[in-house]
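Dropping the structure in here first, questions after.
One protein chain omitted, others in place.
What follows is subunit A.
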């Protein structure tokens, strides 16, 4: 049993996109603020702070997670994946990110980090999604710019591409 006092900052250790990192948090510190202000990972955006918009979505121990509805204290010792972890290298985009660019699946980009995290997580587990499933997943996100259609097209194209690239490696 661990009890953290309200008015004190406590050390929090996590794995962020595979790297061990640490910062300090009061019990009331939200994971979204911990990521942005303590760890400098500002790719995760904050829109509504009550779980509705999805901009802050990250992955914690394999679970899609609203970082605005999660305390930093809750994730001590956990593995966290954020949008910073999606690109294979600093100057290259991943398959899903490239598809977003080709299809104009973002305009202002405010919602994009959260949507990418949901899609990346979903496609890894459901390699052959149909459009209705992508729409169901996107119901957990608000985008005020794109009208969603380009996002759906990008997701389906990325899924197909990821599936065929897997086929090639296994055939080789």
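In this section, a residue touches a chain if its C-beta (ideal position, glycine included) is under 8 Å from a C-beta of that chain, and two chains touch if they have at least 3 such contacts; residues count from 1.
As a convention for this text, contacts and distances are computed from a predicted model.
Trainee: The chain that is not shown, which UniProt protein name from "2-furoyl-CoA dehydrogenase FAD binding subunit", "Methanogenic corrinoid protein MtbC1", "3-oxoacyl-ACP reductase FabG" or "1,2-phenylacetyl-CoA epoxidase subunit PaaC" does it carry?
Mentor: From the choices "2-furoyl-CoA dehydrogenase FAD binding subunit", "Methanogenic corrinoid protein MtbC1", "3-oxoacyl-ACP reductase FabG" or "1,2-phenylacetyl-CoA epoxidase subunit PaaC", the unshown chain carries the UniProt name "2-furoyl-CoA dehydrogenase FAD binding subunit".
Trainee: Who touches the missing chain here, A:30, A:105, A:143 or A:159?
Mentor: Considering the complete complex, A:30 is the one touching the chain left out.
Trainee: Among the options A:73, A:93 or A:160, which residue touches the chain absent from this view?
Mentor: Of the listed residues, the one touching the omitted chain is A:73.
Trainee: Considering the whole complex rather than only what is displayed, give the residues of subunit A touching the chain that is not shown.
Mentor: Per the touch rule, subunit A residues meeting the hidden chain are 1-7, 26-28, 30, 33, 49-51, 54, 57, 63-66, 68-71, 73-74, 118, 122, 136-137, 139-141.
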